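Shown here: the complex without one of its protein chains, the others still in place.
Let's turn to chain A:
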Amino acid sequence: METHAVRAEGLQKRYGEKRALDGFDLTVRRGTVHGLLGPNGAGKTTAVRALATLLGLDGGRAEVAGVDVRKDPRGVRARIGLAGQYAAVDEMLSGRQNLEMFGRLFHLGGRRAKLRAAELLERFDLVDAAAKSVGDYSGGMRRRLDLAASMILAPEVLFLDEPTTGLDPRGRGEVWAAVRALVEGGTTVLLTTQYLEEADRLASRITVIDQGRAIADDTPAALKSAVGGDRIEVVVAEESELVSALAVVARVCEGEPSVDRAERRVHAAVSDRVAALTDVARTLQDQGVQVEDIGLRRPSLDDVFLRLTGHRTDSAEPAEAEAVAA
């Protein structure tokens, strides 16, 4: 059996002058969750739509589940599931009616479509809501139903295009649990997301896309360690105390510490995490420096992103704001 669920080489997609995909490469190992990360407009959605046969390509080759996307789009369609940025389910139908309708459109026939719908409702924990109109579902329930609809033929490859955008933390957790269960069942998932945390939690490998090209491809841990080790952070109460804090941190850190004057923050890379933290905390206390916050921070994928692309993900701030609000 083919070891790669997705293999794309040099994908090209142009819209007039703009190159949405500009030599994009991607390989996704069978049975894994692969994250596709990038800012808005980087080409994530274009790449997924092209691989799911919704968009024609201007160049390059792509195979999904071993089938050539350009030569046999119907063959690809019989082997994939797609859950897009919107929960593409019929709001006026019940959950069960939705799954039965899609089942019939997947050519299961009436009887098998009914059986499969019942099975998926149970699997995605929607049995109690099966008869309710989808219009009355919560955001998380709707996405779960959408996932169920994309799973009707138990596809080899599932494309999830920003599956949790617009969901509250609880809904996001529900979708994550459903995705994990799918992967245990052997499905390969290609996941695009703006939430770095989501890629970090679900994906075993991540491709970073910017301006239509893959600019990095590695495990989340390797991407993070490429940014550098852990960092120590000290926030002081008064701006006047920044100088003393800087001197203390400089004694234990590697390289130059950075100062963020507006946030009264000093931060720097450290190798021996715990020793550095203890040392800095004790020294600051001895010197009577008023410390508002002190801690160690592992680099996040956000840092990876900043380092690779020179800009943060567009959604980094709203995502954080949401997390705080929650």
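We take it that contacts are C-beta pairs under 8 Å (C-beta built on N, C-alpha and C of every residue); 3 or more make two chains touch, one makes a residue touch a chain; residues count from 1.
The rule is short, and it goes like this: contacts and distances are computed from a predicted model.
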item	value
Chain not present in the shown complex, as UniProt names it (candidates "Transport permease protein", "Protease HtpX homolog", "Cytochrome c-type biogenesis protein" or "Cell wall polymerase")	"Transport permease protein"
Residue of A:Ala149, A:Ile232 or A:Ala268 in touch with the missing chain, whole complex considered	A:Ala149
Which residue of A:Leu11, A:Ala65 or A:Leu82 touches the chain not shown here	A:Leu82
Sole residue of A:Glu17, A:Glu184 or A:Asp286 that reaches the chain not shown, by the stated touch rule	A:Glu184
Hidden partner chain, touching residue among A:Arg29, A:Arg61 or A:Arg123	A:Arg123
Chain not shown, touching residues in chain A	49, 52-56, 74, 77-78, 80-82, 84-94, 97, 101-102, 104-108, 112, 115-116, 119-120, 123, 125, 133, 149-150, 152-154, 181-182, 184-187
